[in-house]
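The other protein chains are all here in position, but one chain of the complex has been omitted.
Naming follows writing order (A and B), and every chain is counted from residue 1.
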Amino acid sequence: MSVRTAADMVPFEVAVARYDPVIGLETHVELGTVTKMFCGCPNQFGGEPNSLVCPVCLGLPGSLPVINRAAIEYTIRIGLALNCSIASWCRFARKNYFYPDMPKNYQISQYDEPLCTDGWLDVTVHDTPDGQPRAVRVEIERVHLEEDTGKSMHMGGDGRIHGADYSLVDYNRAGIPLVEIVTKPVTGTGELAPAAARAYVAELRDLLRTLGVSDVRMEEGSLRADVNTSLMPKGATEFGIRTETKNVNSLRSVERAVRYEIERQAAVLDAGGRVVQETRHFQESTGTTSAGRSKEEAQDYRYFPEPDLVPLAPPADWVEDIRAQLPELPSARQARLQAEWGLSDKDMSALHNAGALDLVAETVAAGASPTDARKWWLGELARTANDSGTDLAGLPITPADVARVSALADSGALTDRLARQVIEGVLAGEGTPDEVVASRGLAVVSDDAALAAAVDEAIAAAPEVAEKIRGGKVAAAGALVGAVMKATQGKADASRVKQLILDRLGPA
Amino acid sequence: MDSDLTRLTAAELSAAMAAGEVSAVEVTDAHLARIAAVDDRLHAFLHVAADRARAVARRVDDRRSAGDVLGPLAGVPLALKDVFTTTDMPTSCASRILDGWQPPYDATVTQRLRQAGVVILGKSNMDEFAMGSSTENSAFGPSHNPWDLSRVPGGSSGGSAAAVAGFEVPLGIGTDTGGSIRQPAAVCGIVGVKPTYGGSSRYGLVAFASSLDTPGPLARTVLDAALLHEAISGHDPCDSTSVDAPVPPVAAAARQADVSGLRIGVIPELSGDGIQPGVLARFTEAVELLESLGAKVVEVSCPHFTYALPAYYLIAPSECSSNLARFDGMRYGLRVGDDGTRSAEEVMSLTRAEGFGAEVKRRIMLGTYALSSGYYDAYYGKAQQVRTLITRDFEAAFEQVDVLVSPTTPTTAFPIGERADDPIAMYVADLCTIPANLAGNAALSVPCGLAPEDGLPVGLQIMAPVLADDRCYRVAAAVEAALDSRRGGPLLAGAHGLDTGDPS
Partner (left out) sequence: MSIARAEVAHLAELSRLALGEEELDHFAAQLDQIISAVARVQEVAADQIPPTTHAVPVTNVFRDDVEWPCLGPGQALSQAPAVEQQRFRVPRILAED
C-alpha cells in the first residue's frame, strides 16, 4: 500500500473550484426488533459468542426463514418518513456469494423489488462558512430489508483481514434485520459536499431514532454508512467514475472520507488519469482512504426470488395505520420549535452547530424559557464544555438541572452570580441544584429577621448616607445595599434589602 | 410368526396391537429381524437404530396399557429417508459431505411421526441430496429392487421404497421433487404419494429444490399411505410455504374407493412416445378398468407438458446450486485440505470437490450457469414462465375432468449401472412425474400390474388439483381393490427377488 504524498492530493478549495462533487450514501441500519429477521433468536448486541443462534440463523441444513412482521412494519415506517412509495407487492431475493460470515453462503435480501422507493429527505447543512444554513434535498432511491451477517475476528496478523492466518466467526449477529437506505446521486453541493454528506447521515440518524426503529449507534455498528464520491469537471453533465468508501464509523469520518476522496480524485483527474471504479477503505487514524480488493468488483450475485418465502403485499390499510402513527419527525419538530422560540435560521444553526438543540428543547420542556435555556447552554455551559474538551451532551448536568437553576434565578431565590455558582457545583458532582444550594449555602437570604441585623449594621456604619436617605435621596440607598451584600457574601436579596433600608430610613 | 407380522399392512398391525393380539415391541422386533436378514442384499438402510426403536415401541405399549388413546399408526415401524433431520440419528443425505452429521433439531415431519407413536427403525438410503432416479448417486452404494436385486429401486427415495417393498417396514417417508416418491413406488410395485406442495412441512427437510420438494408417504396399500399422509401433514408456522388449510380427507377417500361418475383425463403427451410397450399396455388396461368401474374417460391435451422436463432441469438445479452452497466445511460436516496454509476459498473448493458426488456437482454447475447474469432470462427466467404455462394446462384440464392419469414412469426398473453414466437418459425417468411438481398439485402412483416383457411392476399415476389429494386416493383405492381382487392377492406377493430359501 503506497503512502500518498502531498503531491498526490489537490487542496480541497482548489478541487471544488475545478470540479463539482457528486455524493451518494448507502446506509445500513440494524433494526431494534426484539428478535431476528427470520427467526426467534434475541436481537441483542454483545452476548457470549454463538449463544444467540438457532438452526435458522446458523443456516443449518433443513432450516427455513419466516419473516418477522415487526421488521416489515419498521421498514414501512422508515419508508413513509422518507416520503417513499411503499410497494404493493414485492419479494425477497437470494444474493449468492461464498463468505464464512454468511452461514448459507447467500444473503436473503431484496433485489429488483425493494419495499420502498423514490423518496427524499430534506437536510440542512448548518456548518457553512457564512453561518447561513443551506437546504439540500437528498433523494432516496430505495429502502429495502435484508439479514445481517456474522462477525469475524481475524487472528495471527494485526487483527485486520490482510495478513491474518485464520479467522474466528461468531454468528450472534447473523440474521439481525438490516435496512439498507440508498440515496440517488446528490449534486450541487459544491464545497459543502463533505458537510452535506455528514448532515444527511446525522439527520437520518435522528429520524431513525425518533421513529424508534433502531438505536442507531455508529460505534456499535447499528448504523453503518458507505459513501460514494465522484467528480465532474465544472459545467459537465455526465457523472464521473465514482468510488465507494467503506469502514466509515462516525459522522466525522463521513465528512473526512468525502473530503479526502475529493482531493484524491481531483489529483488523479488533474494529472489526466482516470479514477478507478473501486471500493475503498477509510483509515480512521490517518483520515485517508486506501484501495480495497479489486476482486470484489467482478461479483455476479446470481439473484433470484427467494423460494422459501412468499411475496410481501402490505395491505393499504396497514400502511395507512403506520403512517397515522408516525411520530413528529425531526424536521417538523425543529420548524415548530423555531417558530415557538421565535428564532432566526442563523440562531437555529448556532444551536445545531453547538449540539444544543435537543438540550435546549428538554430544558424548555422542564420549565425554563427558551431565552434562558439558550443563554445557559450556549454561554456558560458551552464555555465549560469547550474548556474540558467534551461536547455539551457529555457534561455532567441535565436539562432538568438547568431548568431548576433557571427557575430559582427567576423566582429570586438566586442571583445571576449565585446561579453560576450552583451550576459549577452541579458540574463538579456535588449533587442536584437544590443540594448544591443547601450544601454551599448559596440561597438568597430574604428573611427580614436575618437581614435586619446586617441592615442595621450597615446603617450604623454609614450615618451620612443614612442622613441622605432620610432626606429623600433614595438613590443613596445603593451604597448601603452594597454594604449589606458584601456583609452577606452576596446572598442577600438585594431588592428586599433596599426595601428594608427605605423602610427604616424613609419618610414615615 | 415374525414373518407373518412383516407381511401385514400398517392398518392391520395397528388393529392387531389395539386388540392386544401383539405388542409394539414384538412388531418392532419382527421388522428388525427382517432387516437383519435381508438388508445386506437390499441396502435400503443407511442407519438402523434398533435400541432406540425398541424403547419407543416399549413406550407405546406402556401408554396403551395405561389406557391412553393412541393414534392409528402408534407402534407401526417406518423407514425415514435420510434427508430429514433427526436428533437421535445421523442425517447424511447419502453424501460424504454430511457423513456422520448429527442435527441438533428434529424436522417437523420427524416430530409429527414421533407424536403419532410411529417407530422409526432407521434412516433410508437415497440419491445424494435427493438428486437422481435410482439411488445410484448415493455416496454409500445403491439400494436394490426387491423384485430383482440387479435392478434399481428407483430414486431418489429408493431406500424407503425398497424397505417397504422388501417387507422391512410397512411404511416409508420419502420426498418428491421431480418424481422421487412416485417413480420408486412404481418400479417397486408399491404406493407412493406426492401431496399438494406445502401440504407437509419442509422444516428440517434438507433442501434440494425449495419450490418443488414435497415430503410424502410410501406404503404397500393405498389406505396405509393415506394414514401416513394424514400423520405428517398440516400447516407449520416454521415453513412459510406450508399450506394453511385443513388436510384433505385422504383416509376417508381411501376407504371410499368409488369412481362411478368420476371424469378421468388421459394426457396424450404423456402416454405415447418413449413409454415402454409393457408399461403402456398395463396403463391402458388400468384406464379401461376405471371405465368399467363407472368412470368417464376422455383425452385431455396438456400441450406444454413436453417442456416440463427441460424446465425442471433448469429450475431444480438453480435452486439447488444455492441451497447446497452452505456445505463448505466451515461449520459442520466434512472439511478437506485445511493444513493451516490454505485460504477459506481453497478449503471450501477442496471440501466440496471431495464431499459431493458427480450428479450433485453437475446440477450445481448447471444451476450456477442458469442463474448467471446474461443467462438468467433465457434459462431460469424462461423456465419459470414455462412453469406458469404448465400450471395453466392443469387448470384448463381440471375444468374438464376430476383427475388426470398417465403411466408413472416410462419404463420398469432398469438394471443398476445402465444409465449411471448418461445423465439425460436418467432424467427421462421423470418425464411423467415432473409436471405435477412444477404446478404443485397432488399426484399418486399405485401399482397396476407387471409388464409382460420383464415381469416387473408398473405404476399408474393419478393427478388431482391443488388440495384435492383425496381424489387421488379415491381412484387409487378403486384400482387397487379391483386389481387385488382380479389377482387374488396383493401384487407384492409376486416379488421374488429376495427368495433364497431362507425362512425369514
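Note that a contact is a pair of C-beta atoms (placed from the backbone, for glycine too) under 8 Å apart; a residue touches a chain by one contact, two chains touch by 3 or more.
These numbers were taken from a predicted model, which means no experiment stands behind them.
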{"item": "Residue among B:A15, B:A252, B:V298 or B:A353 that touches the chain left out of view", "value": "B:A353"}
{"item": "Per the touch definition above, residue among B:R52, B:R114, B:R263 or B:R331 touching the missing chain", "value": "B:R331"}
{"item": "Touching the absent chain when the full complex is considered, from B:P248, B:G440 or B:G459", "value": "B:G440"}
{"item": "Touching residue (missing chain; options B:V466, B:V479 or B:L498)", "value": "B:V466"}
{"item": "Contact partner of the left-out chain, one of A:D112, A:D165 or A:D270", "value": "A:D165"}
{"item": "Missing-partner contacts on chain A, residue numbers", "value": "33-35, 39-42, 48-55, 58, 66-72, 89, 91, 98-100, 152-156, 161-162, 164-171, 293, 300, 305, 307, 309-315"}
{"item": "Contacts of chain B with the absent chain, listed as residue ranges", "value": "101-102, 104-105, 196-198, 211-212, 237, 240-241, 243-244, 304, 307, 310-311, 313-314, 321, 325, 328-333, 335, 338, 340, 342-350, 352-353, 356, 358, 361-362, 364-366, 368-370, 372, 378-379, 381-389, 391, 423-424, 438-441, 466"}
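We take it that only the chains that are shown with their structure count from here on.
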{"item": "Centre distance in Å when chain A and chain B are each reduced to the mean of their C-alpha atoms", "value": "59"}
{"item": "Contacting residues of chain B [partner chain A, same complex]", "value": "84-85, 91, 93, 98, 101, 103-105, 107, 202-207, 209-211, 237-241, 318-319, 321-322, 325-328, 330-332, 340, 344-345, 348, 368, 371-373, 376, 380"}
{"item": "Chain B-facing residues of chain A, complex", "value": "55, 58-67, 94, 96, 98, 100, 103-106, 165-167, 169, 300, 302-304, 307-310"}
